[in-house]
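Take a look at chain A:
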Amino acid sequence: MSVAAAEKGWEPKIVAFCCHWCAYAGADLAGLNRLQYPANARIVRVPCSGRVNPQFVLRAFQRGADGVLVAG
Partner candidate 1 sequence: MAEAARVNPLVPQVGRITRIIDETPDVKTFHVTTEAGKPFTPMPGQLAMLSLLDVGEAMFSITSQGLEHLELAIKKVGMLTDALHEAEPGQAVGIRGPYGNGFPVEELKGKDLLFIGGGIGLAPVRSLINYCIEHRQDYGHLWIIYGARSPADLCFKDDLFKNWPQVENCRVDVTVDKGDAEWKGHEGFVPAFVEELHPDPAGKVAITCGPPIMIKFVLQSMEKLGYKDEQIITTLEMRMKCGIGKCGRCNLGSCYVCLDGPVFTLAQLKQLPNEY
Partner candidate 2 sequence: MVAAAQHPHIQLVTYAEVENVAGYVGNFEVTIRKKARSVDPVKCTGCGTCWEKCPTKVESEFDLGLGKRKAIYLPFPQAVPAVPVIDREHCRQFTKGKCGVCQKVCPAKAVDYEQQDEVVTEKFGAIVVATGYDLFQWEEVYGEYGYGKYPDVITGMHFERLNNASGPTGGKIVRPSDGKEPQTVVFIKCVGSRDEAKGKSYCSRACCMYTAKHAHQVLEKIPGGQAIVFYMDIRTPGKAYEEFLQRTVHEGAVYVRGRVSRVFQEGDKLIVRGEDTLLGRQVEVAADMVVLATAMVPSQGWDQVAKMLGLQADKDGFFQEAHPKLRPVETFTAGVFLAGACQGPKDIPDTVSQASAAAVKVCQLFAKDEIATDPMVAVVDESICSGCAMCEKICPYKAITIKTITERVAGKQVSRRVSSVNSGLCQGCGACSVACPSSAMNLKGFTNEQILAEVDAVCL
């Protein structure tokens, strides 16, 4: 998909690397508590935020992410 085509009706695309034990659990909890949060974040579960290689972040940007979050 070209950048131009992606721009129509653009919504931020966010890749969130979430630690299995912390932020991912937090996301679970947010779900359990029926908390609203934007659907823009696409979560990649990792065993630990220390597992996030800088290259994963770069790859996310390469593939068109507008923002990247590492949550531990």
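Going forward, a contact is a pair of C-beta atoms (placed from the backbone, for glycine too) under 8 Å apart; a residue touches a chain by one contact, two chains touch by 3 or more; residues count from 1.
On the choice of candidates, all candidates are chains of the complex that A comes from, given by their letters.
Predicted model only: the values in this text are computed from it and were never measured.
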Touching candidate for chain A, same complex, options 1 or 2: 2
Chain A residues within the candidate 2 interface of the complex: 13, 15, 21, 42-44, 46-48, 50-53, 55-56, 59-60, 63-65
